[in-house]
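Dumping the structure here so I can ask a few things about it.
What you see is the complex with one protein chain gone and the rest in place.
Order of writing sets the chain letters: A and B. Residues in each chain are counted from 1.
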Amino acid sequence: MHEEIIHTDNTPKEKQNYVMLKLGRTPAYGWPAFKQVAKRAVSGELLVGLWITLKEMVKTLFMGGKHTTMYPFEKMPIAPRYRAIHNMLRLLESGHYRCIGCGLCEKICISNCIAMETRYDENQRKEVSEYTINFGRCIYCGYCAEVCPELAIVHGGRYETASEQRASFSLFDDMLTPIDMLKQQQEFAGFGSVTPNADAAIKKTPLAY
Amino acid sequence: MDALVVGTIIKIVLVLLIVSALAGFGTYIERKVLAFMQRRLGPAHVGPFGLLQIAADGIKLFTKEDIIPQHANKFIFSLAPVITAATAFIALSAVPLFPTFVIPESLPLIGGAIVPSIIADVNIGVLFVLGMMAAGLYGPLLAGMAQANKWGILGSARTAVQFLSYEVVTGLSVLAPIMVVGSLSLLDFNNAQTGGVGSWLIWQQPIAFILFLIAGFAETNRTPFDLLEHEAEIISGYVTEYSGLRWGMFFIGEYANMFTISILAAVIFCGGYGDIGFVPGWLALLLKVTFFFFLMLWVRASWPHIRPDQLMWLCWKVLMPLAVINIVITGIVVMI
Partner (left out) sequence: MGDMMNDNKITLKIDGKTCQAQEGEYILNVARANGIFIPAICYLTRCSPTLACRICLVEADGKRVYSCNTKAKDGMEVTVSNQEILEERRAIMEVYDVNHPLQCGVCDQSGSCELQNYTLELGVDSQSYTIADTARETANWSSVLHYDPALCIVCERCVTVCKDMMGDNALGTTPRGGSELNKELKDSMPKDAYAMWNKLQKSVIAPSNDTGSTNCSDCGECIAVCPTGALVSRDFEYTSNAWELKRTPATCAHCSSGCQIYYETKPTSISDRSEKIYRVTNEWNYVSLCGAGRFGYDFENRTAVKNEEAFGNAIEAFKAAKAIRFNSVITNEEALMLQTLKEELGVKLINPDAKAFQEFLNSYSAASGKTLWNGDYKEMMKNSDFIISVGSALRHDNPNVRYVFNNIQKMNKGAGLYFHPVGDSLIAGLGKNVACIEHKVNREEAVLYWILDRFANKDKLPAEISEYLASFHTKTAKTISETVMEDVKETVVDDESGESKEVVKKIPKTIQKEIEVDSSALLEAFDAPADFEDLVEKFLAKKESFALVVGEDMYFHPQADNLAKLVALIENTTEFKVSIVPPKTNSLGVALICDLDDDASGYTIGYNEAGDFRLSALGDGDLDMPALNQQEGTLTNMHKKVVPTNAALSYGGYELNDIMNALLLGKRLTIDWTKELPSKKGFQAVEFDSLPNRYTNDGVEHRGYMLESQKTKITVSMPDKMTANDMSGDIAYRCNPQRQFNEFTAKAHQIFEPFALYVSPAKAETLGKKAAFDINGKEFVLDVVIDEKMSGEIVKLPDFKHSSEIYAFFGKNRFKPITLRKV
C-alpha cells in the first residue's frame, strides 16, 4: 500500500515524514465483518476515548489546563496582519492626510462598500471631500489597503464592530489618525508580517495528540 | 385527609418541580462537563460559577417569540411538545425515587404526611414506564410532521425508525431481569436487590444491562444516537421550526427521559435505593443516577455519532439477537 510520494513543483524538495497507515479494506459482509465487530467490541477501543476525555477533565479541573480567555475582560493581542476597521493615515511630516483620492480602493472593493467624493480644490489639487466605508457590507478582505499607492488606507485593530444598525458607516474623519495622535501613528507592517511574540504564543492545543 | 394522599401530592409536586428544574440544571451540568473535557470553562459569567445561566436561559426561553409556521398544522404543532413533556413525567410516576418516609409532625400543614417512594405503585411498573416512554415517540413524530418543513419530516422519519427499533431492544433486555425477579413492579426489583452490592442484578444480567443502557441512549436521543435532530445533517430535525417555550418542553422532556432511564438503570440493575454500607439509600440512588447521567455526557464528549444505517444494523443485527439469546439463556437458567 505504501507508495512513494510524488512531488509537484511547488512542494518542498526534501523528504517528508508522512506515514501511511496500513488499514486494509473494511469487511462489509459475513464472517469477516462479524469478526471485526466482535473484536472491536471486546478490545475496548471505545473505552480509550472515554479515558482520554476523563483525563482531560481532571487536568482541566485540578491541574490548570484551561485554555479559556475571559474575552471582554481579557483580550488576546492581535497580529499585525489582522484586518479590522480601517485606519486612514497621515503624512508624518506635514500631518496632511495621505489619501490622494485616486479611487483605486473604491474600484477594487469587491463588496462595493467604499464611496468617495473628490473635487478640485483651491490649491489646484484633487481633494477628498468625503469618504465612507459601509461596514455593513465590508468583508475586510484587505484589497483596499493592498491597492493603495500612498499607504493611506490600512487595516487597524478595532474589531469590535457590533452596532445597533445592520449597516454602520464610517466617515473619513472617523478613520483618520487624530492630529494629536500623529506621533503614535503606527506604520503598517505589511502583508504577511508576523506577530512579534509568535513563537511564545504557540501553545499545545487539544488537537495536538 | 389521608396522609398517603397528601404525601403523594407532595411527591408529585416535588417530582414535577425538581425534574423540571433538573432539566435546566442538567443543561448546566452538561455544558460544564463538556467544557471541562474540552479544556474550557463553560458558563462562567452569570452568577457564581455560571450557575444562574439556567435562570438566564429560562428567561430567554420564556420571553422568546412564539412562532408557528404559516403552513403548519397549528393544533398538532402545539400538541406535540406537550406529548413529549407529559409522557416523560407520567413515566416518572411509576418510578421509585427514594425510600418511603414520613414528614415530621412538627411541620405545619403537611406534617405527618407519608411520602411514598413511588407515586403510583402499579404492579406492572416496568411495563408502564416503558410503555409511557414509547408513547413519547408521538411527540417528535407529530412535531416533525406538523411543521411543514422537510427537515422536520426527515426528523420524524428518523424518530419512527429509531424509537420503534430500539423499543424492541429495551423490552427484550428488560425481559431477562423480569424473569429473574418474577415481577413487573419496580418496588419488587428494588426489594430483590437489598442484599448489598453483591445482590445487584447487574452481576446476573450484565448483557441485559449493557443492552438496556445502549437502548436507553437511543431512546433518549443521546450521542452517539442523536440522529433525530442531528444539526450537521438535518438542521434540527423535528425541532427545526420550534422556538421558545415549545422548544423548551421538548428539552425538558428529553432531560426527564434521561433521568428516567438513569433511575431505571439504577433500580433494575444496580440495587435501587437500597443502602450501601453506611450510605443511606436515597443518597445511594442519587449517586447512581448522577453517574448514569454523567455517563451520557461523558459519552457525548468522547464518541462521534453513527450513521442511520449503522444504527439500524446495530439494532437488528447485533443488539436484538443478543437480547434474544440472553433471554433464552436466562430462561434455561431460571427453569433449572
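Keep in mind that, in the parts below, a contact is a pair of C-beta atoms (placed from the backbone, for glycine too) under 8 Å apart; a residue touches a chain by one contact, two chains touch by 3 or more.
Please read all numbers here as calculations on a predicted model, not as lab measurements.
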item	value
Where the missing chain makes contact, among the chains that are shown	A
Hidden partner chain, touching residue among A:K39, A:K75 or A:R125	A:R125
Options A:A33, A:L46, A:A79 or A:M116, residue touching the unrepresented chain	A:M116
Subunit A residues that touch the omitted chain in the full complex	100-104, 106-107, 115-120, 124-127, 130-132, 149-150
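Heads up, the rule we're going with is that only the chains that are shown with their structure count from here on.
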item	value
Mean-CA-position distance for subunit B and subunit A (Å)	44
Touching residues on subunit A, where the partner in the complex is subunit B	37, 46, 49-50, 52-54, 56-57, 59-61, 65-68, 70, 206
Contact footprint of subunit A on subunit B as seen in their complex	33, 35-41, 44, 298-299, 301-303, 318
